[in-house]
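Of the protein chains in this complex, all but one are displayed in their positions.
Showing chain A:
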Amino acid sequence: MESLLQHLDRFSEVLAVSRTTHVSSWDPATVRRALQWAGYLRHIHRRFGRHVRIRTALERRLHNHWKQVGGSGPASVPGLTSFRALERCDLLLSQRLLENPALGDAAFHSLLQQLFPGPGVLEAEEETLQGSLALLARRRSAVHVLRLNGYGETSVLQEDSVIKTQAELLLERLQQVGRAEAEGPSRFLSSLWERLPQNNFLQVIAAALLLPSSSPQPPKEPLEPDSPKTPGEGSQELVYWLLRKSDIMATFCRSLPAGLVTSVAGRHPDLFQVYLGLLTNWGRHLHYDLQKGIWVEAESQDVPWEELYGRFQSLCQAPSPLKDEVLTALASCKAQDGDFEVPGLSIWTDLLLALRSGA
């Protein structure tokens, strides 16, 4: 076991080096050995896929390693993130070497000879590196061809293939990190929040919260019996994180389109409660401009009436429990304000009136 873990450590180092200029000192023999190592680890993946104890040990080691090299730091290098990644570690290594201009000509030549032996001999074998690389190239180009012709893009955000794929990867990664870290993936999420463009990340989070819990995800994993069957676990982690990070939750509710937040709220009651709280809070910041006869913001960052109304309206168009709770909440706010029926005195009265006439 210990030697296996050491092997893993060595290979992780090789992989880390493979992206640096240090490869300039590699000769053909080094390249060959590195690929052999990767092949060996792939074999380990196949051999111990069902072996829970070994898998868990390897997974822990990989995770610690990933954290050490700065997996959550700004300059991190994606490496082997999980046991599953071992399945394609040879692919990963090959791609890095192919892309690394520091690799010398002789070493590169030998790399090509090993990766692309040409037609014939190896083709009958179950899965060659040559085949996997070509398949990847085909898939990339197929994606490109479809996008070139405007397919696979949609205005409905949660159905957008790019966002959806990111969401699936996010959930898968959250499960892996969640298993390896005692306190769950919370710190990991926060580090992502700091490093990624916020709007894109929020969209991905929303899409992840909307993925059907029955979707067979992550794909192709017959080998790993204890891998989570549903993304439910990962999306629960996301909910916990959002509930703990009130400022991020506020940005989430504020910057995403009303319909999208409504859908998320419909799926996650805890988030709905927070959203409703935020909406009423935002409403309290508005005051009535007697001269213009409209509700206006006190400060520039306040939510304007139109947006507030739009968000309430979207919730009221959602299926029943959401709509009823929203109306009850508005009614109780209105009661607290004195239960006026005349417009211009309480924003809740006006909102209810507008919603009724708008519906």
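FYI, a contact is a pair of C-beta atoms (placed from the backbone, for glycine too) under 8 Å apart; a residue touches a chain by one contact, two chains touch by 3 or more; residues count from 1.
As a convention for this text, contacts and distances are computed from a predicted model.
Selecting from "Fanconi anemia group C protein homolog", "Vacuolar-sorting protein SNF8", "Elongin-C" or "Glutamate--cysteine ligase", the unshown chain of this assembly corresponds to "Fanconi anemia group C protein homolog" (UniProt protein name). Among the residues A:139, A:244 or A:356, only A:139 touches the chain that is left out of the figure.
The hidden chain makes contact, of the residues A:44, A:58, A:157 or A:170, with A:170. Shown as candidates are A:112, A:318, A:331 or A:345; the residue that touches the absent chain is A:112.
Against the chain not shown here, chain A presents residues 66, 71, 76, 78-79, 81, 85, 88, 91-92, 95-96, 98-99, 101, 105-106, 108-109, 112-113, 116, 118-119, 130, 133-134, 136-149, 151-152, 154, 156, 159, 161-162, 164-166, 168-170, 173, 192, 195-197, 200-201, 204, 219.
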